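Omission of a single protein chain aside, the complex is shown with its protein chains in their original locations.
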Amino acid sequence: MAGLLGVAVLGAGHMGADHIRRLGQVVSGARVAAVADPDLDRAKEAVADLDGVTVHADPLAALAAPGVDAVLIASPGPAHEEPLLACFERGLPVLCEKPMVPGSTGALRVVEAEARLGHRLAQIGFMRRYDAEYGRLKSLLDGGGLGRPLMLHCTHRNVSSPPGFTSAMLINSSVSHEIDAARWLLGQELTAVTVLRPRPSAGAPEGLLDPQLVLFETDRGALVDVEVFVNCGFGYQVRCEAVCEQGSARIGEDHTMLVTAAGGAREEVAQDYLVRFADAYDREVQAWVDATRQGRVTGPSAWDGYASSVVAEAGVRALESGGRTAVALAPRPDLYADVSR
Amino acid sequence: MAGLLGVAVLGAGHMGADHIRRLGQVVSGARVAAVADPDLDRAKEAVADLDGVTVHADPLAALAAPGVDAVLIASPGPAHEEPLLACFERGLPVLCEKPMVPGSTGALRVVEAEARLGHRLAQIGFMRRYDAEYGRLKSLLDGGGLGRPLMLHCTHRNVSSPPGFTSAMLINSSVSHEIDAARWLLGQELTAVTVLRPRPSAGAPEGLLDPQLVLFETDRGALVDVEVFVNCGFGYQVRCEAVCEQGSARIGEDHTMLVTAAGGAREEVAQDYLVRFADAYDREVQAWVDATRQGRVTGPSAWDGYASSVVAEAGVRALESGGRTAVALAPRPDLYADVSR
Amino acid sequence: MAGLLGVAVLGAGHMGADHIRRLGQVVSGARVAAVADPDLDRAKEAVADLDGVTVHADPLAALAAPGVDAVLIASPGPAHEEPLLACFERGLPVLCEKPMVPGSTGALRVVEAEARLGHRLAQIGFMRRYDAEYGRLKSLLDGGGLGRPLMLHCTHRNVSSPPGFTSAMLINSSVSHEIDAARWLLGQELTAVTVLRPRPSAGAPEGLLDPQLVLFETDRGALVDVEVFVNCGFGYQVRCEAVCEQGSARIGEDHTMLVTAAGGAREEVAQDYLVRFADAYDREVQAWVDATRQGRVTGPSAWDGYASSVVAEAGVRALESGGRTAVALAPRPDLYADVSR
Partner (left out) sequence: MAGLLGVAVLGAGHMGADHIRRLGQVVSGARVAAVADPDLDRAKEAVADLDGVTVHADPLAALAAPGVDAVLIASPGPAHEEPLLACFERGLPVLCEKPMVPGSTGALRVVEAEARLGHRLAQIGFMRRYDAEYGRLKSLLDGGGLGRPLMLHCTHRNVSSPPGFTSAMLINSSVSHEIDAARWLLGQELTAVTVLRPRPSAGAPEGLLDPQLVLFETDRGALVDVEVFVNCGFGYQVRCEAVCEQGSARIGEDHTMLVTAAGGAREEVAQDYLVRFADAYDREVQAWVDATRQGRVTGPSAWDGYASSVVAEAGVRALESGGRTAVALAPRPDLYADVSR
């Protein structure tokens, strides 16, 4: 099995099982070496078609399993910090699903630990950076042909929210994607956030403030507005318009098939993020495997994971207070000075 | 009533009544002076809201009525030739709905009569020339920025055909619009026609060859293909793509409102030509009134009406024979040498 | 000239001259009877092609001119109040361009004067209500098929601002269109406004806060956000997306011709509001003429003009303060209880 990157996957739930399938059947250059999940049966089921995979209840045991060259963390957010720090100790490259660590305090501990190492080991799973349309928009903005970006208008809609989804989760789970995408597209940090709460939709569960309009300010004077609406009823829709000094550019309006029949012309709207961003997930993991095999660490950094946590926390406070909340980041370690912008 | 153009309208059916409404309520500078229809009750009903209109069973009587300065012919095609020739005798400007005269023999008589007069009096009702989108496409082609046009791909779809609609009428009633539009857009005469007949749609009445694919060749080597489908079931849809040496241009894809709801994103499709081309009809009649008040005759000429008849006749023969049919036009009188191209 | 509505047009500048042309050549059922402008030469020039029009320096003299049945006010905003009140005294129906009266105090005087009359005479020139796309969106929302509207996302962009344009004018001149459109589309009053100011575009004149993001709250819990950007450099672009409980609908994305050539596929963007809304202006004036000839007053009312003034004033205060500003309307007179919703 020489040459293939042996990966320990932590978590065999929805996302973890999908990554196991991806590493085994889609991505080249890697193989699944170990899987950890508190539910051992679930872990076994996820690797039923694969050979040579060890299964563990304890994530740290999976890290120590034979043939493990790198780690992919897809367990629930609160379970991320411990294995991240363990990866740093063992020198294991790690791809960690978002949120890196749910709160900013824990996220800062991860940043500081990696900064002490002096080199990057972690890539955070902000997969929109690997989406082809986002990539084109980033290139366009970086190219400068439209001048400086002034505003981003973003839309993030889901058909319906899962049980137990809270008003705060619209921000720290859903909008966290836009938080990273805005930082990355603009190459700017977010400095303040305000959340407007229209009267909730009749389609939202009792008590859920859905939709919300979330407004971010940046350190170079740009504005980002995000409509987040997780019970829109019709589809999964992610759009972004960058308004620049000399023009605007929009993505997320994908017309892949136009059907005209009685009732008018219709286009499909994706129902799910795994459909809309299937290629982005593939590219993300492939890029991580490729870089890891070459001994490099690229992509979204622990700093990006930390900054996202801080902004999301400020967003939740803004949601609760109804006012504008400033965002306070810790000083940025030198390790992340030139990363990902 | 000084200054308003007094118009005699021949025919008070669907199209005639619409033109009476247009002259009375939409168009400025004109008034309805007389109406003729064999069904006097229908004529009276059409002018119920108007003052000072005389009503006639005989079209020639309407032409002679007091206050008639010009004539609009909206009676059935076979009734057009006589009043057209009468208008020429009396020197009355006339706007004649299409078809000018159903067969090419009668159409040629009209052309020859007007050519003998030595000046134009007739404008033919090819209203697509007054549609804003067609106008933009014509300007683009005439501007030459895309190089020489090589092909036109046209679509002409109706929800369903009226009772009694025949296979030949797909050509001489429906496609006759594309015949004129192609001649006008390209500034070329059509020289041959071939009609392809796919297996008819289950949605077409028994025996009707619907859809058809009609192919025209032009005197400067361009090709025009027209999908005509008069029982498409979903809407009235008229599209045209001009493929040129340096680019292509399309019209007829109008997106006026995009609605996204469960089931996907939808756009309306117009159900009817009176909706799709409402503005074009208004512009056509307004342009005719304006020109007539200034003593000018502009717009589609009797030659255009004649050429359309000849091509449509050749098309019907091509439909019946299954082969390619050449188009033979009479020599073009000098009167029409520089017109409308 | 029996039957034609004789109109006195006040103001013969850009907008006034366009309305004179419209009444004379486009709209049916009306004629220009008198024109007033302090610059008599300009007034004379505007009516050079028309017969039977008297020309005046004093607007009140024009109101008293022979043959005047109704009044169209197209003079600068500060000159509106006096002739509006004079029309009420004389019982003359009046179409008044926006802003009805620049400040809310004067606007309220107009409302109160008309309320004292006990019947409406004034229609205010919010012409977006007559645009076909806005009309379809209004019908869709009123139909209720998409559920209750939750948010409107609006864009209002101009190529460049005229000399002397101030930061406040982005709100009280440009956004005033969205203020009325939002009130009309939603059938709700606006209750608070916040203005966000990203770093101005390099394309904006020194000192102009351009673009701005203006946020309105309504009395039934909807949110309206407006990007106003009057030096966007590329075109005149007015878009509106209504996000409802069961779907969203967008207008203003008009695709009238798609040209594909080296460099990609291109669509035209209108450069000017007179182009984009040409038909809306025609429909507005035609509707006013038709209603007036029938003795009715329809369309946007003096209350709509007043409400727009109050909201615009609150918006300017919000721009200056950087905070949220509540909107306080006077009690609504019974006359306007059922109007235009």
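Here the chain labels run A, B and C in written order, and each chain numbers its own residues starting at 1.
FYI, contacts are C-beta pairs under 8 Å (C-beta built on N, C-alpha and C of every residue); 3 or more make two chains touch, one makes a residue touch a chain.
These numbers come from a predicted model, not from an experiment.
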Hey, which of A:E133, A:D210 or A:E284 is the one touching the hidden chain?
A:E133
Which candidate, A:L40, A:A168 or A:A249, sits in contact with the chain we can't see?
A:A249
Which residue of A:L117, A:A202, A:A261 or A:A328 touches the chain not shown here
A:A261
Answer key for B:L196, B:A278 or B:A291 versus the chain not shown reads B:L196
Pick out which of B:L140, B:L170, B:A222 or B:A312 touches the chain that's been left out of the picture.
B:A222
When the complex is taken as a whole, what residues of chain B touch the one chain not shown?
147-148, 150-151, 153, 196, 198-199, 201-203, 211, 213, 215, 217, 220-223, 225, 227, 229, 232-234, 243, 245-248
Hey, which chain A residues sit against the chain that's not shown?
1-3, 24-29, 51, 132-133, 136-137, 140, 145-146, 246-251, 253-262, 268, 279, 286, 290
On chain C, what residues meet the omitted chain?
233-235, 237, 260-269
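Quick note on the criterion: only the chains that are shown with their structure count from here on.
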Which chain lies the greatest distance away from chain A when centres are computed from Cα atoms alone?
B
If I average the Cα coordinates per chain and compare with the overall Cα mean, which chain comes out closest?
C
The distance between the C-alpha centres of chain A and chain B, rounded to whole Å, is 58
CA centroids of chain B and chain C: separation to the nearest Å works out as 37
Could you work out how far the Cα centre of chain A sits from that of chain C, in whole Å?
44
Going by residue number, chain A touches two or more other chains at 233-234
